[in-house]
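Removed: one protein chain of the complex. Kept in place: all other protein chains.
Our next item is chain A:
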Amino acid sequence: MAFCMRISRNFIHTLKSKVGFFRRDLTPWLTSPCVQIFENPDPILQTNVTRFTSRRFESIKAEEQCSSADHAQVLDFPGGKVAFTPQMEFLSESPEVRSPCYRVLDEYGLSIEHSSFAEVSKEVAIKMYSDMVTLQTMDTIFYEAQRQGRMSFYVTTIGEEAINIASAAALSISDIVVPQYREPGVLLWRGFSLQEFANQCFGNKGDNGKGRQMPAHYGSNKHNYFTIASTIATQLPHAVGAAYSLKMDKKDACVATYFGDGGSSEGDFHAALNFAAVLEAPVIFICRNNGWAISTPLSDQFRSDGIVVRGKAYGVRSIRVDGNDALAMYSAVHAARKMAISESRPILIEALTYRVGHHTTSDDSTKYRSADEIECWRVKRDPVSRFRKWIESNGWWCDETEMELRSSVRKQLLHAIQVAEQAEKPPIRDLFTDVYDVPPANLCEQEKLLKETIKRYPQEYPAHVSV
């Protein structure tokens, strides 16, 4: 109703300027007959004058709009003025040119001319590279451990080390990280030890998750890293809720949440982006577009130009980045963080990369993609070696330090696995705790009965599990 009134006012003003005689405000024109028009007929109106004014007024209005040159060409609609067009044009479903991808280092690790990127100090660069190597080595060794039957399950991050580490490096420890499940590197950067990773994977007494979850479902309050859940994309609205809470508390921090190309198909992705924009929440959505959702390739996942174009649909500022370029990732996240906090808005970053490993140890990706494709990305576009070339070109790294790092990390990991494997499992009482804040009566009773049973039949229960 409201905008109809405005059109009519525009029309009335135009009429006024042409005819210049309306003595009364005509805004309630829809309800009351416009008698005064007939008292002083206008040449345009004269031909079509009848007693039944409202309907007549409408058709005259259309005629008026067509004939008038300086007439209203815009629609004042919620959200801003919308220009009219007489040409029927559909927006194309795919752009002629895809959104460009921000990259700073070429395949040889050399910085591209005229590139803009955030400065990275030697210390930070070395830590970034060391953590990327550590992550890569941890993945290799833990994967092997699973294949040997020592671990039940594992999720590798091979090929996505730059996304993990570089994004973590650009955040501060007060920023909350809400991961999917392929971001252990962020936790590694924040100080989660190799032993702690191994403990969680073996579900032993040292696991701060008390052996409740499958391997690779890390979580640590101390490191501001929400505990991983297997459900896809559910973390996206959680991230928005947490960001809204940060905003209400006026904290100088944001939330960074990660998801894959497959996760962007979930309803939660839509809800999260939409809400983040409406609530003006300081959250960075980082999409690891790695080409595969288990065996589903991108062509079966969506038909849009990736995920970056969707940001615009929700009113979210977005950028596409080369996910295998650690420096570009760092710069993009660094800038996104500043915008998210200072302008209190969500930012979407689509990082293009490749899932070099299998989806998890329960998958064999050679069954649905060519070994050549995997090899190409693994060797030619490896983010770790690319970054290594850059730090070497700065004189911050050399072969010796490389060898030292790799052998040291490998030793630490093998030791961590050994310790984790032999460590005691969590006590039986951890079966019953944390269901609620206070254990309920029925669980207390069951725990008591179980303890009594174990005491009575000790030979039936494993000796190395404490009660």
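Here is the rule we go by: contacts are C-beta pairs under 8 Å (C-beta built on N, C-alpha and C of every residue); 3 or more make two chains touch, one makes a residue touch a chain; residues count from 1.
As a working rule, contacts and distances are computed from a predicted model.
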Protein name, per the UniProt record, of whichever chain is missing from view ("Pyruvate dehydrogenase E1 component subunit beta", "Cyclin-H", "C2H2-type domain-containing protein" or "Trafficking protein particle complex subunit"): "Pyruvate dehydrogenase E1 component subunit beta"
Hidden-chain contact residue, picked from the options A:Leu110, A:Val124 or A:Val278: A:Val278
Of A:Lys127, A:Arg150 or A:Lys210, the one touching the omitted chain in the full complex: A:Lys210
Given A:Gln195, A:Thr234, A:Thr296 or A:Ser344, the one touching the chain that is not displayed: A:Thr234
Residue touching the undisplayed chain, where the options are A:Thr134, A:Ser220 or A:Thr361: A:Ser220
For chain A, the residues touching the chain missing from this view: 176, 178, 207-210, 212-213, 217, 219-221, 226-227, 229, 231, 234, 236-246, 248, 267-268, 270-272, 274-275, 278-279, 430, 433-437, 440-442
